[in-house]
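Of the protein chains in this complex, one is absent; all others appear in place.
Up next, chain A:
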Amino acid sequence: MSDTGRPRHPGTGSGLVLEQLSVGYRDSGRNWVPVLRQVTAEARRGELTVLLGPNGAGKSTLVRTVCGLAPPLSGHCYLDGVDLARMSDSERSRSLAVVLTERGVPGLVRARELVALGRHPHTGLTGRLNAHDHRRIAWALAAVGASDLAERRVGELSDGERQRVFTARALAQEPSALLLDEPTAFLDITGRVAVTSLLRQLAEGQHLAVVVCTHDLELALRVADMVWLVSRGQLRSGTPEELSLSGEIGAVFDGDDLVFDTDSGTFRPHGSPEQRRSAVVSGTEPAAAMTARALRRVGWHVPGPDEPAPPWPALDVHVGRHRFHSTHAGSPHEHATLGEFTRWARGLARERSTS
């Protein structure tokens, strides 16, 4: 995806283009409250674009507007060069498909029937499915790895399986852009990784513009081709690395306790390395790496392999086969389990920060 020289004119761009788009919602007094003002961004085909932002920043409103569920307050939203606002509902449904957070399904519906509903924009007056429709349904189920779920009732499926079936329903619409609202909510870590990598495959393999709205910052930054970062009525777009480097992700997400660590692309407890005491860890892997991670979590600065080791670490840990040996303030300590050691190290870190 190195075609950065592609003109950004909406008439020729492929994928989803927001141009000077303002979105908002209608309050109880039926007045429009703007949430995002004049945002411009692009989600290209073949790329996974992640829409990030704190709660209430306007992610959902933006998704609703792009889906045509709410009108834009001003500006345009183009899909493959065509203004979405000028499309009819049925035209839009043939080029843009959505996976929403609502997953209520009548108990009797089977996975294949749910996916078949995605053919709705393509079928005739009676909704009768022809051979092509059946092929697309089978293809959509296969694309999300849910072929073996086809005859199961949707109500019987796990959250992760249901998410895949709903994604297949959207694919069955044969869209050129796919929008997903919080697809990894309610999923365990395995499910989150599976769904995210599936979306990446779909973007690349099917040449779709995939836009995912999520809270899952760390995972998103690892897999996103492009990030739309929404906060305070604005949208900044860039690659995850660009936005990390410019400090914009940190500016949006840093809290009182956690800060975004540009190097690792993850969050760590507050405080600069200088303010925190350093620890060095040696010993057998992978226990040593886990020990270092535990220490970082409880507030120690543990330099990574590329960083210079601190000359006078406050805590020196050696991880043995079954014991954790450490030296703190000149005296040796020994712990039998990582849990015991971590609690002890947290106590030390707290002592320091309160003194």
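Everything below uses one rule, namely that a residue touches a chain if its C-beta (ideal position, glycine included) is under 8 Å from a C-beta of that chain, and two chains touch if they have at least 3 such contacts; residues count from 1.
Criterion: contacts and distances are computed from a predicted model.
Mind telling me which option in "Phenylalanine--tRNA ligase alpha subunit", "Iron ABC transporter permease", "NADPH-dependent glutamate synthase" or "Small ribosomal subunit protein bS18" is what UniProt lists for the chain we can't see?
When "Phenylalanine--tRNA ligase alpha subunit", "Iron ABC transporter permease", "NADPH-dependent glutamate synthase" or "Small ribosomal subunit protein bS18" are compared with UniProt, the left-out chain turns out to be "Iron ABC transporter permease".
In the whole complex, not just what's shown, which of A:G15, A:G53 or A:G68 touches the removed chain?
A:G68
May I ask which residue of A:G29, A:G104, A:P286 or A:P311 touches the chain that does not appear here?
Considering the complete complex, A:G104 is the one touching the chain left out.
For the chain left off this view, which of A:Q20, A:S74 or A:S90 is in contact with it?
Of the candidates A:Q20, A:S74 or A:S90, A:S90 is in touch with the missing chain.
Looking at A:G56, A:G155 or A:G320, which residue reaches the missing chain?
That would be A:G155, which touches the missing chain.
Touching the hidden chain in the full complex, which residues of chain A are there? Just list them.
So the residues of chain A touching the missing chain come out as 67-69, 88-94, 96-98, 100, 102, 104-109, 113-114, 117-118, 120-121, 123, 125-128, 151, 153, 155-156, 173.
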